[in-house]
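For reference, the structure is listed below as structure tokens.
The excerpt is restricted to a subset of chains, each kept in its original location.
Chain nomenclature is as follows: A, B and C, assigned in order of appearance, with residue numbering initiated at 1 for each chain independently.
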Amino acid sequence: MKWVEEFRDPAAIRAASAAIAEAITQPWTIMEVCGGQTHAIVRWSLHELLPPELELVHGPGCPVCVTPGEVLDAARDLAVEGGVILATYADMLRVPGQRRTGDLLAARAAGADVRAVASPLDALRLAQAHPEREVVMLAVGFETTAPASAAAIEAAARGGVANFSVLASHVRVAPAMAMILAGEDNRVQGFLAAGHVCAVVGTEDYPPLVERYGAPIVVTGFEPLDLLAGVLRCVRALEAGRPRLEVQYRRAVRPEGNPVARAALERVFEVVDAPWRGLGEVPQGGLAIRPEFAAHDALRRFELRPDERGVAAEGGQGSCRAADVLRGRLKPLACPEFGRGCTPERPLGAPMVSSEGACAAYYRHRARHA
Amino acid sequence: MPFSDYERVVLAHGGGGRVMQRLIRDLFVAAFGGAALERGHDGAVLRPRGPIAVTTDAFTVSPRTFPGGDLGSLAVHGTVNDLAMCGARPLALTASFILEEGLELRELATLVEHMAAAARSCGVEVVTGDTKVVERGKGDGVFITTTGVGELLVDPPPGPERLAPGDAIVVSGPIGEHGVAVLAAREGLSLEPPLVSDAGPVHAAALALVEACEVHCLRDPTRGGLASVLAELATASGSSMHIREADVPVRPAVADTCELLGLDPLYVACEGRFVAFVPAAQVDDALACLRRSGCEQAAHIGALGPASADPLVFAESALGGRRILDLLSSEQLPRIC
Amino acid sequence: MCLAVPGRLLERWSDATGLAHGRVAFGAVRREVCLAYTPEAQVGDFLIVHVGFAIQILDEAAAREALGYWLEIGLEMAEQEGGES
């Protein structure tokens, strides 16, 4: 695939890898924010191409993992008891809720009408095809995905599709990065920021973070060469003691992002404090549907108050160390439950629930035992 | 239709009376032919010359027709292939049909004809069968379960218990075409040219290999794809396996579809490929034999390591890194993350 | 997060509700994509597509630039290694 294959060229990657080894003189800890990046790192075993001084830690960047269990419970209730058609991304089907009443696959088995869709527009089409049913799209994701939800909501409003609503659990990445940097035991010295988030919202959130915390931030793509090039820039900035914002992923990221998409986000959503599973309440960390679109907001339409249950901050059960893993304070392999009490079939915490979660990615591709 | 006054399957087609008899006689027996079926008994007699292998599979593919195959041919090839994976020459098949009330008989006839054609071209006879009809909403058109009986070519036959440290791993052709073609057909992705399933018979190539080399194990990477089959066999063998991803043949259209949908082709199903494990010294003979049998893209993709307390499958990427190929929880689904 | 894939816009149209759509080739695969957020996309452009929406137009010059640098160094390294061995 053009503009993908090229960034996997072995010679180029060897060159970037060598450049990192050459640039580094001391240990550094860098966090890649996005689960897609974690996925690529593990998929391509990029850690094996990095010098031992460099520690890559994995951020909270899997929106599937950080969706509060209470939202999943609410979705499940709507589908099982409310009789709605619940549409969502396939990634969400196997994520357990907070009440441990099972995942959406189990809800399907119990008779709920749960459908996997590739886009919120597919869910909107379902609503148009079944005017007698309520169709609810459980929409998760960062600023990359939120515009798709916005488009579906605006199209429903424009077209008067009264039986369509969105149960939105969209989150904003920059506030979570700020929270991590501000944490007491923070170990993260530099960030690879999420390239596709920035493709939408641009890079203006980052200079204040660089300034305040002194950590370089490199907006990075998702292919092996992107990631190594991002690491190299980050290492060079750290080694030089000159933290700044850089954009490695220039082919997709403009400083202003995508103004059309940002305007849609602005029209449909407002920025709110929001709970992230495993991380707790993140100030300004979420997007809520504006009251103007209440008719298509499943929270209002069905009078759901998932966060009132007050446990959204919970990261996992019992001895789960999700809060540490998601902040880069603990590597998955160092969690005592990893691969023992906690597996993708029976996850104890957020980072094990989706295959993009840091614990699950390690479990699957790197090692099953600590 | 010559085999029914109805255009669709009705409950009477499974009712044990004339309507059913006519369907059996004028559709099934007519298509499959053969002395065993015409005998009109509820079972068939076979006279194998030695030890036999038996294998069974239910076929429930949706959509029933996809580029490169359909439920009918698949139900024959899948079981013929499983026999070959046991090192057995296919001798006979049984076919059991669960029909949903409402299925168009014309479609059923086409599927049955394709089954019969597939059986003929594999040199195997459908010797006995069964038909049940379930009420509308209690089935999905047609389900076909075939069971195969075959004669072992070698005894002991290839099997997981014969896997040995050092064995070379060979795959018979490019992987993942079936899974992606069926997904594309089901989800209405429009591919140009359409992605074609690899579904087809592998017994000729597999059995040629068994005759040419000391084959330790054969397996067709169906559900869960190549990675899952290797993970299962690593556990069964007690040895880790090492493969080189770059050596695993994947056609560009499969690779691209996987990129688009977030799938890993190593976990995508094939229905016309197999993996063979042979002693390292015989790998060139094995590849030559496969190429002679029409498997031009057969490839040596890796080897078994020494025995291990925690036998895993390791894949070395094109970039040199190594990852574990573990069993997934379930089937891969398209992802957005 | 955010599986997004680059593909080339083959044709574009608008639906009844005014939303812009396009047919996009991802290598050998073609799929419909919503162009609501890339109204300026031209046939021939590469688009970055996520959950059915084009979220950006790929800047091919930037891509070539990012890539060219490393391909060149990679080539040099390979030559050196070749010379060394």
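Here is the rule we go by: a residue touches a chain if its C-beta (ideal position, glycine included) is under 8 Å from a C-beta of that chain, and two chains touch if they have at least 3 such contacts.
No experiment lies behind these values; they were computed from the predicted model shown.
This file describes a complex whose protein chains occur as A x2, B x2, C x2.
Assume only the chains that are shown with their structure count from here on.
Comparing chain pairs A-B and B-C, the larger number of C-beta contacts belongs to A-B.
Chain C has its Cα centroid 22 Å from the Cα centroid of chain A. Centroid to centroid, with C-alpha atoms defining each point, chain B and chain C lie 36 Å apart.
Among the residues of chain B, those touching two or more other chains are numbered 255-256, 259, 335-337. Among the residues of chain C, those touching two or more other chains are numbered 1-3, 5, 26-27, 50-51.
Here chain B touches chain A in the complex through residues 187, 255-256, 259, 264, 310, 312, 317-324, 326, 328-330, 333-337, going by the rule given at the top.
Within the complex formed with chain A, the chain C residues making contact are 1-6, 8, 17-19, 26-27, 34, 36-39, 46, 48, 50-53, 55-56, 58-60, 62-63, 65-67, 70-71, 73-78.
Against chain B, the residues of chain A that register as touching in their complex are 1, 4, 8, 10, 13, 35-36, 39, 42-49, 62-64, 89-91, 93-94, 116, 118, 141, 145, 224, 344-345, 354-356, 363-369.
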